[in-house]
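For this depiction, one protein chain was excluded, whereas all remaining protein chains were kept in their positions.
Per-chain residue numbering starts at 1, and chain names A and B are given in the order in which the chains are listed.
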Amino acid sequence: MKVSLFITCMCDIFASNVGKDTVEILERVGCEVDFPEQQTCCGQPAYNSGYLEESKKAMKQMMKAFKDSEYVVGPSGSCVGMLREYPKIFAGDPKWEEEANKLAAKTFEITQFLVDVMGVVDVGSSFTGKITYHPSCHMTRVLGVKEAPLKLLENVKGVELIKLPIGEDCCGFGGTFAVKSPVISGEMVMEKSRHVTETGAEYLVGGDMACLMNIGGRMTREGKNIKVAHITEILNQH
Amino acid sequence: MSLKISSGSFENRVQRGVENDFMRQAVSSAQGRFKSGRLNAAAELGNWEDWRTLGEEIRTHTLENIDYYLQQLSEQVFKRGGHVFFAETAEEANEYIKDVIKKKNGKKVVKSKSMVTEEIGLNKALQEAGVEVVETDLGEWILQLDDDVPSHIVTPALHKNKEQIRETFAEKKGYDKSDKPEELALFAREQLRKDFLSADIGITGCNFAIAESGAVTLVTNEGNARLVTSLPDTQITVMGMERIVPTWEEMEVLVSLLTRAAVGQKLTSYITAITGTRLEGEVDGPEEYHLVVVDNGRSKILGTEFQSALHCIRCAACINVCPVYRHVGGHAYGSIYPGPIGAVITPLLDGYEDHKELPYASTLCAACTEACPVKIPLHELLIRHRQIIVEENKTSKIEKLAMKGFAKWASTPAAYKISAKMARPALKPWTKDETIKNGPGPMKGWTDIRDFPAPSRQGFRDWFKDRDKGGDA
């Protein structure tokens, strides 16, 4: 199966290892991975701030970049969720509506792709440690992916998975929210950090790098010795 | 207009909320209970999503035909001996109600909890006209005695603790017992019973008016709405114009959704459907009945992309799951309608001028949208608000410039690639041990609270290219 990696700008710049792990996992399950060089950002920072026209410029670039791809797979529930919103945003646009529909239909978040498209719940990984999983908001509620990451994690040999209290609650990132409403965002991430600590886990695992950056950044600031890992980093341990 | 409850800045209100430990503790534990109640009630039904779909369909159909159903309602109320007044504005509604009371020579009004009367500032208008107004919902009574405003649309005094309530009762009403909730409530029962028996006017809001028969449905647990509608000889129902259903069958479905979504109850203790005046030979109920249908800005929402906001059945499920509300409390929103639904409807009813921060008081986490029993896409409506604020040119120059830059950057792959490479060296002056603790400019809001990672050492793109060439894999 031919898959184009949608790395997301966040991982492109701040977490290139997540891109590498995603590629290697996809290859392990038998996919042929390419990387369309013309991809940039999904447009979400502008879209969620209300800058529709500005966001559309980014979106059009993404539609162009992935025009010839068979499948588009990315390591982020939020960014993939954004691509899945394109049809709504370009509805009635004679030039882009069809492209938007096509891209949305072939785009998947990595765990969703592994479980729902490839039918794989065990990628043959092993990892020793206590982990807790943060189900990020857009992954679960915008994209609707709730079970896939947990199924994959449950099948990692050696992992002890501990439930995160009130895990479904937002970590306070919210894109520009973290910078625009620092007080509220701060309270939210402090609460999340408390919940993660309560689990006694050694690793906080998630499917969205931005949320992990937020929670991880707070936990290191608090001097907590809990490491943060994107789910692909765990799944690529073997 | 009394939608607005504060003149302080949004930032100050947030700060006050965040510093109020008791309130935050109370809100947090209340949210936990509300949420588990709702989830249990939904799980018990087993097909909650079908219920939500039905709720959404009913609300959509009703709002699309609101003129038809309001006319039907009005005709039925008239047939049952009631007067009907259609008020375009808060002032019109208040004037009409004052006039009714004056004609009846009314001295004392008992009220059951009603958000729409809060919204139109009815109490103040009546008090200025020399009428005594007594709120009879326990939470509302506490607020009234303390001259405070609601912070939640279902449990209005959520932000107050029992010690504060005891003090208020002692100071204002001579209460001399303990701060046990049971004793406080018993005191309220005794005090308010006297008011019920001596009032000449009863005023309620309306959960659902039933067009086919002219009934007004009230959903309560305390029983005060029953007293308000049974004892005084004159009764006035004030309803937001959208609080209507076609028939009893839709009322039933929406009440089922409301009580489950609001408090996790199958039904509240009292669902009371009253129609017009008391009939011949009846003792309880009013001899004169008035229905006041209020627009007060709602019609501006009809026919727009925000129409679904009028589907709201005021259950507060969105408020009860909102993490922003949990940390800042209801008063921070500066509107009697707090939380996600408040952030959506307050600017619609009262304009952006005083409420332009509200659409941003959300991380767009979509917990509200998921919780809404009638499927209002709340977080999407918040984005739509933000778009309008941008369209109306009301954002800062710096933000506009940044977003223009973003668009250019994200639509020019070459520029994007260079900047991705340059990010690491550019941030080097602030980087130590692969971490940024004191970021420059807009990063400050972030690094005041948490660390920021340094950009990756080896870019993904280089790695991917290298392995294509047969390099390190």
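Throughout what follows, a residue touches a chain if its C-beta (ideal position, glycine included) is under 8 Å from a C-beta of that chain, and two chains touch if they have at least 3 such contacts.
FYI, contacts and distances are computed from a predicted model.
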item	value
Protein that the absent chain corresponds to, by UniProt name, given "ATP synthase epsilon chain", "Lactate utilization protein C", "Acyl carrier protein" or "ABC transporter ATP-binding protein"	"Lactate utilization protein C"
Partner chains on view for the chain not depicted	B
Residue among B:129, B:145, B:302 or B:415 that touches the chain left out of view	B:302
Residue touching the undisplayed chain, where the options are B:91, B:212, B:399 or B:448	B:212
Selected residue (touches chain absent from view) among B:153, B:188, B:261 or B:381	B:188
Residue of B:119, B:137 or B:451 touching the missing chain in the full complex	B:137
Sole residue of B:157, B:261 or B:343 that reaches the chain not shown, by the stated touch rule	B:157
Contact set of subunit B toward the excluded chain (per top definition)	26, 29-30, 33, 45, 47, 50-51, 53-54, 57-58, 61, 64-71, 74, 78, 80-88, 92, 96, 136-139, 142, 155-158, 161-162, 165, 181-182, 184-186, 188-189, 192-193, 196-197, 212-213, 215, 221-224, 226-227, 229-231, 241, 246-253, 255-256, 263, 265-285, 293, 295, 299-300, 302-303
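We adopt the following convention: only the chains that are shown with their structure count from here on.
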item	value
Touching residues (chain side subunit A, partner subunit B) in the complex	7, 9, 11-17, 19-20, 23, 35, 37-41, 43, 45-55, 57-58, 60-61, 65, 137-138, 141-142, 168-170, 172-175, 177-191, 213-214, 216-218, 220-221
Subunit A contact footprint on subunit B (complex, rising order)	11, 14-15, 18, 323-324, 327-328, 359-367, 369-370, 383, 385-390, 395, 399, 403-404, 406-413, 416-417, 420, 423, 435, 437, 442-443, 445-446, 448-453, 455-456, 458-461, 463-464
